[in-house]
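What you see is the complex with one protein chain gone and the rest in place.
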Amino acid sequence: MMNRRAFNTLLGGTAAAVGSGLVTSAEAAVPKVAFVYLGPVGDFGWTYQHEVGRQEVVKHFGDKVSTSFIENVPESADAERVIAALAAKGNQLIFTTSFGYMNPTLKVATQKPKTFFEHCAGYKHADNLGTYNVRFYEGRYIQGVIAGKMSKTGVIGYIGSIPIPEVVMGMNATLLGMRSVNPNAKMKFVFINSWYDPGKEGDACKALLDQGCDIITQHTDSPAALQVCEQRGLKAFGEATDMIKFASKTQLTSPVNNWGPYYVKRVQALLDGTWKTDDIWGGLDADMLVMAPYRNMPDDVMALAKSTEADIKAGKILPFNGGMKDQSGAQKGTAGKSLDDGQLASMNWLVEGIEGKLPS
Amino acid sequence: MIVLLTNIMLSVIVTSTPLLLAATGELVVEKAGVLNLGVEGMMLVGAICGFAVALKTGSPTIGVLGGMIGGALFSLLFSVLALSFLAAQVPAGLVLTIFGSGLSALIGAAYVGISIERLPHLAIPGLSDIPIIGPILFGEDILVYISFVAVVGVSLVLRYTHVGLVLRAVGDSADAGHALGYDVIGIRYLATLFGGAMAGLAGAYMSLAYNTSWSENMTAGRGWIALALVVFSTWRPFWLIAGAYLFGSIMYMSFFLQGFGIAIPSQFVSALPYIATVVVLVIISSNKARIRMSAPACLGKPFHATS
Partner (left out) sequence: MLTIIVTGLLFLMFGKPLLQSLDVFLIQPLTNDNGLAELGVKAAPLILIGVGIALASRANIWNIGAEGQYIVGAICGGGLALAMPNTPALVLYPMMLVAGVLGGMAYGGIVALLRVQFNANEILTSLMLNYVAQLLLIYLVSGPWRDPKGFGFPQTAIFSPNAAAPVLVEGTRLHLGVVFALVVAVIGWLVLSHTILGFQLRVQGSAPRAARFAGFSDKKLVWLAMLVSGGLAGLAGLFEVSGPIGQLTTTISPGYGYTAIIVAFLGRLHPLGVVLAGLLLALSYLGGESAQIELALPSAVTGIFQGVLLFFLLACDALILYRIRGADVGRFAGLKARFVSPKVAPL
C-alpha cells in the first residue's frame, strides 16, 4: 500500500510556486473565499461545524475577506457546476467539505489553475488542490477509554455510516481504547448507510441497546442516538459537535471538529500569497479536534480521560500502536510502532473484539 | 431474554406508530376517492409545527395538537388544487410533498439544534410495572393509543355510520353521491382535512417522540411507506395495523440483525418492505373481485358537478 505522502506526490506533482500571480487587476479589492456544504447548515453536525469554522474566518478577518457558502449541494453532477460557478465568480479559495466532491473539485481545479481548492477528506491532489482532514480516531480512542470504565456489560454499540476506512478506523480506535482499560471489552455495530438520518440512527441505537450494549457511540451526525439513550437512562457520546443540549444527562463527551483555526490559517496564507497545496491531517495537537467537556462521569474516569487526551497530544499514547490483532487473530503492525498514515487511510479490517463482519 | 423481547416490542411500536397514524388518515382520504400523494410533505409540516408549538408552549401534548392543525391546514393546499380547481391529483400531491419539505425546512431553520422533553409515557401505577405486558400495554405514550383508537374509530365509522356510508359512496361513485344530493366536494374536503391532520400527527410523533428534535427532512420517506401501507391493507383499517407493524418490524430488524453480525448486505434487508408491498399489491390486485370489494372505485378521479 502506497502511503499517503507518496500518493500525494504521485498525484500532485511538486507544489511549485503557485502563490504568485493570484491577484488579478481590478479584482484586487477583497479576496473571496467560498465553502461548499453537503448538508444544511442547520444539521447540527458535519456541515454545521464547517459553518462554525467559516464564521470564525469572518470574525478573524472582518472586512479583509468576503466569504460565502452554498448548502445542500448533492454529490451528483450538481457539485461540479456549483464549484465551477464559485470559481467563475472570482472566489480565490474554495473549500469543498465532503468526500463526494473529490472528483468534481479535481475537475474544476484542472480547469481553473489560478483558483485554489481545498477538499476535505479526500485523497486526490493538484498544484492548486490540497486536502485536509481531522484525525478523528484520536478522539475515539479517548471515548473508548471512557467507555471501558463506564460500561457495565463491557459492550459498546457503534452506529456507523458507511464502511470506509475513516469509519473503520474510528471503530477500531474506540475498541482499542476500551480494551486498554477492560481487556474483555466488545463492540457491536450497525451501519445505516447514511451520514444523517435521525430516524434510522434512533432505530439503530435501540437495536444495539436491545442487544446488550449499554453505551453508544456514533459516526453519524444527528443527536438521535443520544436522545434515545437519555430516555433509557444510559450514557453515550456525541459526534462532530458538542451535543450536550440534546442530552444533558447522557453525553459523556463529543469529538468536536474544530475547523476554524485551520480555515483561518489557510485564508491567512491566501492573503500572504503563501498558499500552496498540502495534505493536512491534524488531530488533537493541531487543535483541529477538540473534546467537548467531559461530563456525566465519576472524577477518576474524567481524570483518566484528561490524561489520555494529554498523552495523545504529546504523542505518548499512539492509538494504533502496533501489535494489535485483527478479527482473525492475525497480527497487525509491529509492537511499539504506530501504523503509518498509509495503513490508516486504507484500513479495511476490524480489531479483535468487534463482533460482526465488515460488508465486503 | 424477557428484557430483550420487551425492548424489541417497545422499539417496534415506536417505529410503527407514525406509519400507522399517517396510513389511517390516507385510508380515509382514499375511501373518499381522493389520492393524495403529499403525505410526506404533510408529515414534515406536522413535524415542524408540532415541534415549534411544543417548544413555545412547553407542552409536548399541545405540540401534538399543533402538528395536527399544521398538517390539516397544509392539506388544504391540495384540496384547493385538486378538489376546487380540478387539477390532476397526482401532481397536486407531489406539489404538496415538494413544497412541504421546502416550507418545513424554512420554518425549521430557527429550531435546529434544540431538544425538548419527550412526549410523556403513560404511567399507571401497578399496571405499567407488570413485566413485559406492563410497559408494552400500559406504558406507551398517548399517540400510540391514539393510533389504535383511530383505526378502530375509522373502521366503525366507515362500516356502521351514515357518515361512513356517505364517504364510501362518494369514493365509489361520485356521480351517484352527487345525484343523491350529497356535497361530493365538501365531503372530500373533510376527508382530506382528516388525512392531513393524521399525517400531521404522524409528523408530530416523529419530532416529539421518535426523536425529540427537529431536523430537515426527518421523515425520510415514511410518508411514502404510509401510502404503500394503505394499498397493502386493501383499504381495510384493521389490516393497516398488521401492515404498519410488519413494516415497522422490518425497518427495525434490519438494524437488529446487523448488530448480531448477520452478514446479509443491509441493503437487501432494507429493500424487503418495498418488495413485500409490490408482492402484496400484486396478490390483492390480481383478484379482481376482492379488490373491487375494498378499493374505492373513484379513487383519483376528479369530480365536477356538471349540473
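Which chain is which? They are A and B, in the order written, and residues in each are numbered from 1.
Simple rule for what comes next: contacts are C-beta pairs under 8 Å (C-beta built on N, C-alpha and C of every residue); 3 or more make two chains touch, one makes a residue touch a chain.
No experiment lies behind these values; they were computed from the predicted model shown.
When you scan A:Leu93, A:Ile142, A:Val168 or A:Val190 for touch with the missing chain, the hit is A:Val168.
Summary of contacts with the chain left out: across B:Gln89, B:Ser115 or B:Ser249, the touching residue is B:Gln89. Residues touching the missing chain, restricted to chain B, are 35, 37, 77, 80-81, 84-92, 94-95, 98-99, 101-103, 105-106, 109, 221, 224, 227-228, 231, 265, 267-268, 270-271, 274-275, 277-278, 281-283, 285-286, 288, 291, 295-297, 299-302 (touch as defined at the top).
Counting the whole complex, the residues of chain A in touch with the unshown chain are 34, 40, 68-78, 80-82, 84-86, 88-89, 99-100, 103, 111, 123, 162-165, 168, 193, 345-346, 348, 359-360.
Quick note on the criterion: only the chains that are shown with their structure count from here on.
Per-chain CA centroids place chain A at a distance of 37 Å from chain B. By the touch criterion given at the top, residues 4, 7-8, 11, 14-15, 105, 108-109, 112-115, 118, 206, 210-213, 215-216, 218-220, 222, 251-252, 255-256, 258-261, 263, 265-267, 270 of chain B touch chain A in their complex. Residues 40, 42-44, 48, 157, 188-193, 196-200, 202-204, 206-213, 222-224, 227, 231, 245-247, 355-357, 359 of chain A touch chain B in their complex.
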